[in-house]
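A single protein chain has been removed from this complex, and every other one stays in its place.
After this line comes subunit A, so read on.
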């Protein structure tokens, strides 16, 4: 069968993010080049003509600022950088999503920001090593089981920046790490959701996913789907595998994820890390797994599931060398020319106070 191809994430940075970064740089980071946590988010795919986006805005800095102001040692600026980023992310990933500063019906993406002091320093970042280091930490979350309990730990990004504060130019480069050990093939052609499941099955699933999002919002991005009866499906947290599939030998394993992509034949990027997690965790089952690429879109006051698709892949165990060396990683975002390179944004017209007066003329 055809190799499975995943639609990469594209970055979407609000101008308000750059304004806040400038302020953090002047007030908090100063000349420090320590990594800082930032919070982004993605939503389910709305339109096949729109890329899947990870968005960041001015609220991306809020979790770190909140942690810094509540910590007793926050008097010095340096204390603002959490010393253990991984522990901080684990906290964020287990937080009730409603308490995070992201829009309703969106899913958190945990970012690590490195802000360079000069354009040269930005250029000289050891990008390969930085992404591999992040991959190692994510692999650690998979092998320790932390990512099963808190699946948001699978949604990470790396953001390298340089802010030229005199000119209001911002250089940046995102990476959305995807861990993998080899190419994946799809066992069956990707199919529309309603070809596989009946309307009543999906109605019951939708209600149960909404309930999961309400009671365990941190579990709504990656989930298991069990068949309660012929016309009833139920969503479960990943960690509830035993409850969802009491007979491990069952042939009817269905999982799902909130899919930021809306294409008819391709799943979105977050599925890659989920599949690696499953290969490591349940690969020994060696069987086909059905995947619901769940796309619940609000249109004119109604929720529409019709863009969701279903994939089938073979879940196989990881080989010993894979386990020894850990998985490979990819994920640097390409620039507008489709080259591996950073982007630059000029906000002088919307941020420079002297220009503000001019545009008002």
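Quick note on the criterion: a contact is a pair of C-beta atoms (placed from the backbone, for glycine too) under 8 Å apart; a residue touches a chain by one contact, two chains touch by 3 or more; residues count from 1.
In the analysis below, contacts and distances are computed from a predicted model.
Comparing "RBR-type E3 ubiquitin transferase", "Autophagy-related protein 3", "Cullin 4" or "Protein SSH4" against the UniProt entry of the hidden chain yields the protein name "Autophagy-related protein 3". The hidden chain makes contact, of the residues A:53, A:137 or A:227, with A:53. Touch with the chain omitted from the figure is made, among A:107, A:257 or A:332, by A:332.
Touch with the hidden chain on the side of subunit A covers residues 3-8, 10-16, 19-20, 46-51, 53, 55, 57-59, 101, 103-105, 119, 122-123, 127-128, 131, 167, 169, 171, 178, 180, 183-184, 263, 266, 272, 298-301, 330-332, 334-351, 355-361.
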